[in-house]
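A single protein chain has been removed from this complex, and every other one stays in its place.
Order as written gives the chain letters A and B; numbering starts at 1 within each chain.
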Amino acid sequence: MRYAMAVDTKKCVGCSDCVVACQTENSVPLGYCRDWVVETMDGTYPQLEVELRSERCNHCTNSPCVRCCPTGASHFAEGGIVLVTPRKCIGCGACIASCPYDARFFHPKGYVDKCTFCIHRVREGMKPACVAVCPTKCMYFGDLEDPNSEVSMVLKKRKSKTLIPEAGTRPQLYFLI
Amino acid sequence: MATRRQFIRISAMGTGAVLAGAAGFRLLASELTDGQKATLAALTGRTPTYCEVCFWKCAGWVWKDEKGAIKKITGNAEDMNCNGRLCPRGTGGVGMYYDEDRLKTPLIRTEERGKQSFREATWDEAFDYIADKIRKLSAEWGPECMALFTHGSGGKYFTTLLKALGSPHVAAPSYAQCRGPREVAFQATFGQTLDSPEPLDIRDTRCLVLIGSHLGENMHNGQVQEMSDAIDKGATIITVDPRFSTAAGKSKYWLPIKPATDLALLLAWINVIISEELYDKPYVEKYTYGFEYLKEHVKTMTPEWAYGITTIDPTVIRETAREMANAAPAVIIHPGRHVTWYGDDTQRIRAVAILNALLGSWGRRGGFYRSESAVIPEPQHPAYPVPKRTWRTEFPDLYKLADVVLANGVCDATVPDPSRNCKFHGWIVNGSNLIETLPNRANTLRAIDSLELLVVIDTMPMEITGYADVVLPECTYLERYDEIRAVPHRKQQIALRMPAVEPAYNTKPAFWMARELAKRLGVIDYFPFEKIEDQLDWQLKQVGTSLEEMKKAGVKTFDRPADDLYFSPDEEVEFYTGTGKIELYSTLLADSEFDPMPKYTKHEEPPEGYYRLNYGRAPMHTFGRTSNNPNLTDLMDENTVWVNPRVAKEWGLSTGQYVHLVNQDGNRSEFPIKVRVTERIRWDSVFMVHGFGHDQKKLRRCYGKGASDSNLITKVLIDPIMGGTGMRGNFVTFITDLSKEEVAS
Partner (left out) sequence: MNEELLISGRDNLLIDPHLHIWHWPIALDLFLGGLSAGILFFAALFFILGKENKYPSAVRKAPLVVPVLLILCFTALFIDLRHKAFFWQLFTTIKLQSPMSWGAWTLSFTFIVSIIWAALHIREAFPSFDWKYGWIKDLDKWLSKRKLTLAWIMLFLAVILGVYTGILLSAFNARPLWNTSVLGPLFLTSGMAAGAATIMLFSRNDEETGLFKKLTVILLGVELFLIIHMFMGFLAGTQVQIEASGLFLGGEYTTTFWIFVVFLGIIFPGILSILSLRGYKMPLAIPVALILLGGFMFRFIFVYAGQLSRWLY
């Protein structure tokens, strides 16, 4: 089982609903966010192009954060989802420094926090909160090893990219372009 | 060393312990956090509501955690407005409840208006004050001198109160400050208004033309969802905007039009459609009136003519017109929402309506469907007294085609003027921050100054509360019942709002407030039900359901009695216009001595060194209503002014720098605004999101953040047809030296 997420940049309008939904679903403290939206703009008026992306932890297969954690607090759960066990985390920050996507942060309580692909929802057969709320339905989630999952189907049909693949982390968050 | 037996025993125990530990370790390795467990626990015990953050009123569910505190809000999957997915403001509605800057208790003003100085009062004190004043004003000037401004669900009950007292003056700023011109334009053309939500069949359209709508930044939930569906189905989007909006980024054609010239483009499109015979001939033949007049009228309005005005290439104008015709009748020229721009807005939307009519999209799949809305019967009450005079009787020649009370009209008619022998003396303002909503703030303040009574009902201490005599704190939508939602859509659907939690602090729902005032003013008979739950239950039973049922389902949908979502091929349709047909030539406008067909007029252009002030929306905010919402300020806590790089170079501006803006009348922004240098805006304009620059210190999160565009809108271009206040005729320039002392404007 390999969980992955795909975001369709052609449909994303940058409304940031994914950010608020994640915040209320996961009780993320105000002032922090586990996911965020990026706008890139290219060109000169009027030849312009805008890309909008909803980003978060990429739950990498070759994840540097799991590798460098000295206590094993950062670990792989089912489907390759990267989680942090708070009572094992000492707050050293090695995982934060090792993430090329800057996806992690210190929770005010001291342990390290980040997107969990809403594993508590996934285990109940629901989609992550961000995917479930997106008004443009531009987000897909599922098992890449299942050829019939919506994420497998959409990656077969569309061109996609990941962020900084040259960092070698094998991220599992795909952007349809 | 111990004996062998002991050795084996110890080893076995040790191994067992290690194995047990390892197994336990693995089990615990991916345990859920407390927060995740709480979220799952809340999966039962949800209460239905419909959102109040904007006017779309998506139905949803409120979820509470194991302590009974509101945790999150999600959409109701059966709701046709949101299809189970709320927009960021709806999802962030929890912030409205948890905002500690909320109004907490009734307040009575102690010093002069505007100083935001109040003393706390009891509800009885507040109501007695209001009732006494209303009685006095009614006795002296008549109840018609009271007016209500409303933009919130609770307005319904204050409307009942005011009408019961004998005043018909209920104004919503959403008319003359927002969509009024399009209501009149569509009424004149098709014989009916568009209402809200508009009956646009976006999910089945093959061509969506956005000329004055920035869907994706204005987050009309259902329409953004349907636009996404349309993109999936390969629909073409054509965006006309001087700014590269989000929608422009998803469009096949983006027409970077020169501001204030949209009418020329629309007329040129009509010209192409007629001259190349791309219009829907049978439809036009059967359903429209005035085609020959129109053909003659647009003869000279060619793409080449439009090119000189709009700077849009004539080939592009032709191509896009053909694209629309190709998709017809599954084409929508979006009527827009906030259309009060330059004062000729009714005529511009008339052109939009005419174009839709020529392409045959009205009443067809992928165009405009026929909406239905449920009718919720009102509880029995005595007939409303007939007002002795109305604003219409006082101003018979003003804005002849406006069929509702104008907010700015009421405001103007409050400012003392020797030429008029009557004026408004008391205002009730419900959920509308008039200081930021009405353009020409100085005029609003003059009006307020001359009032004898100003009552403000709100959830947050917005700027308008500073001028009130009495502030009544309403609880948020998450803490109260309200009227049954019955908005138009493809099918009749009703939604229930019920409280998820008890009202916080000393706040109360509007129903209770209106009723308490009604008691004191002797019109309690108009509120026959003491508890709103009983009224709702009675109303729901009239339409075949009940409060119990609605509490479990949240919404109820009724199938259409007939299969008439669209026109059927040979249907004889009667339109409620003068001629009974779709009027390309408007008899209604002609009768009132306005142009029966739109004409292009040149609008003022910015003087040297000034740039047109364009304003718009951001998808994470609803004007100023959400500026202080903690969840939403996390996303965006200030606006920026978009400046073209050529302009930035001229002025030495860089992204991140703060500047002041000053307009052509010398009005200066109160707070500095951050610059964003971007290619996405034309060199003759600047752009900023509306709803920031609050100068109310009690709104701690948003005080002083960003700049207020309303403050810079002093030149108001009045639409003579229906009184709409055009706000896009203002120009600003930059003040880069912030060291100069603030000068009060």
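Assorted remarks:
Basically, a contact is a pair of C-beta atoms (placed from the backbone, for glycine too) under 8 Å apart; a residue touches a chain by one contact, two chains touch by 3 or more.
Since this is a predicted model, take the numbers as computed values, not measurements.
Touching the missing chain, out of B:Leu210, B:Leu536, B:Leu635 or B:Val662, is residue B:Leu635.
Annotation: of A:Met1, A:Ile90 or A:Ile177, A:Ile90 touches the absent chain (contact as defined above). Along chain A, the points of touch with the absent chain fall at residues 14, 16, 19, 31-33, 36-44, 52, 64, 67-73, 86-94, 96-102, 104-106, 109-111, 163-164, 166-168.
Interface residues of chain B with the unshown chain, by the touch rule above, are 620, 633-637, 645, 678-679.
As a working rule, only the chains that are shown with their structure count from here on.
The distance from the centre of chain A to the centre of chain B, each centre being the mean of the chain's C-alpha atoms, comes to 32 Å.
Every residue of chain B that touches chain A in the complex is listed here, in rising order: 28-33, 35-40, 71-75, 82, 85-88, 91-92, 94, 216-217, 219, 221, 224-225, 227-229, 231-232, 244, 246, 248-250, 254, 256, 619-620, 630-632, 634-635, 644, 678-683. Against chain B, the residues of chain A that register as touching in their complex are 10-11, 13-17, 19-21, 23-27, 30-31, 33, 41, 43-46, 48-50, 52, 75, 77-78, 83, 85-86, 116, 119-121, 124, 132-138.
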